[in-house]
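Notes follow once the structure below has been shown.
Of the protein chains in this complex, all but one are displayed in their positions.
What follows is chain A.
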Amino acid sequence: MIRWLVGLIGLGLAATSALAAEPALIGVGYLGLAGTRSTLSLVEQPAENDGVAGARLAIEDNNTTGKFLGQRFALEERRIKEGEDVVQAATALAEKNGFIITDLPADALLKISDALRDRGTLLFNAGAIDERLREADCRANVIHTAPTRAMLADALGQYLVWKKWSRWLLVVGSHDEDKLFADALRRTATRFGAKIVQEKTFEDKGGARRTDSGVTLIQRQMPVFTQGAPAYDVLVAADESEVFGAYLPYRTWDPRPVAGSAGLVPRSWDAAQDQWGAIQMQNRFMKLNSRRMTALDMQAWTAARMIGEATSRTNSSDVKKVTDFIKGPDFSVAAFKGTRLTLRDWNLQLRQPILLVDGRMVVSVSPQEGFLHQVSELDTLGYDRPESKCKLK
């Protein structure tokens, strides 16, 4: 009996030490849609692995740190094809992964956040910029690393106002998301004292984005479309649907710069960003993925890095503990933007500087000098606490 007991204790000890040597596994899921959207510019056509490539790099970075702490990170990717059930896919991913990074439309994200709420899975919205996900439809189990339309519009608006280009000609596409971006731009104009001198709608009448003699036609259409506008300083385009925005620069009737969805574009990240030590990360990304890093890649990288940051700070792989730390007051993450990034505790949106890019260079970074705030200057971008309709649950 005693011998048997001793043997059992011995076995128990052996099992414990074996466990201690084994690194703690932290599963991170990535859930996105299959296929890519089509852009006007061939150069801007997203890669198949847009987004997940950033998460992959962060997992590598986390593993380099993890080897010193006995933590190992694994990424599981899942793409949903048309007609597939998103809740089913998310639930399957949540089996092994306590954290899921998503690049999904707002409705799909809301569905899975409600389905996974009781399970305790923490979701990171890396793709959807919709305001309502942080406002009326906010959820306590969704962290947003993607900026919002209002943040992007404010970042652009601050620069245009700083530049004293305060008379805007607003051209809006005919799709819902174009209208939402236009709403954000109107709000920005009101906040920062710019004037929208005229609004025009560009109807999407269908038609191909790639044609053999497209340039000739566009060159004739765009000047006529922008003819007869009242005096303005800058044309601001709201074309998230990629129907006309990129056709505007150099083709307006009056010689004016273009901003918004084309020309000077507000983004969370750009392949040209090389300040604040970013060059190291750009190099690592290029080495791993053989292409340059996009805003979506960065939003997914930041999500996966937030997980790694929290697991190393708490020295834990426990999802609840890590989640509490991320939502807590001591959390911040470094993301090559010259300042620490923190969460807005009222809606779990990541505060972040926004880059203004022209496709080749980073032209400026907002918030602009002189836009002050009592808590964080980053809160001059987007909806602030007093305006928020979010009640986290």
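In the analysis below, a residue touches a chain if its C-beta (ideal position, glycine included) is under 8 Å from a C-beta of that chain, and two chains touch if they have at least 3 such contacts; residues count from 1.
One rule holds in what follows: contacts and distances are computed from a predicted model.
**Student:** Quick one: find the hidden chain's UniProt protein name among "NAD(P)H-quinone oxidoreductase subunit 2, chloroplastic", "Glutathione transport system permease protein GsiD", "Helicase" or "PQQ-dependent catabolism-associated beta-propeller protein".
**Tutor:** Choosing among "NAD(P)H-quinone oxidoreductase subunit 2, chloroplastic", "Glutathione transport system permease protein GsiD", "Helicase" or "PQQ-dependent catabolism-associated beta-propeller protein", the correct UniProt name is "PQQ-dependent catabolism-associated beta-propeller protein".
**Student:** With respect to the chain omitted from the figure, which of A:Arg313, A:Lys327 or A:Lys389 is a touching residue?
**Tutor:** Only one of A:Arg313, A:Lys327 or A:Lys389 touches the chain omitted from view, namely A:Arg313.
**Student:** So one chain is hidden, and I want to know which residue out of A:Thr65, A:Ser174, A:Ser316 or A:Ser388 touches that hidden chain in the complete assembly.
**Tutor:** Missing-chain contact among the listed residues: A:Thr65.
**Student:** If you put the missing chain back, which residues of chain A would it touch?
**Tutor:** Spelled out for chain A, the touching residues are 61, 64-65, 68-69, 277, 280-281, 283-284, 305, 309, 312-313, 332-334, 338-340, 376-378.
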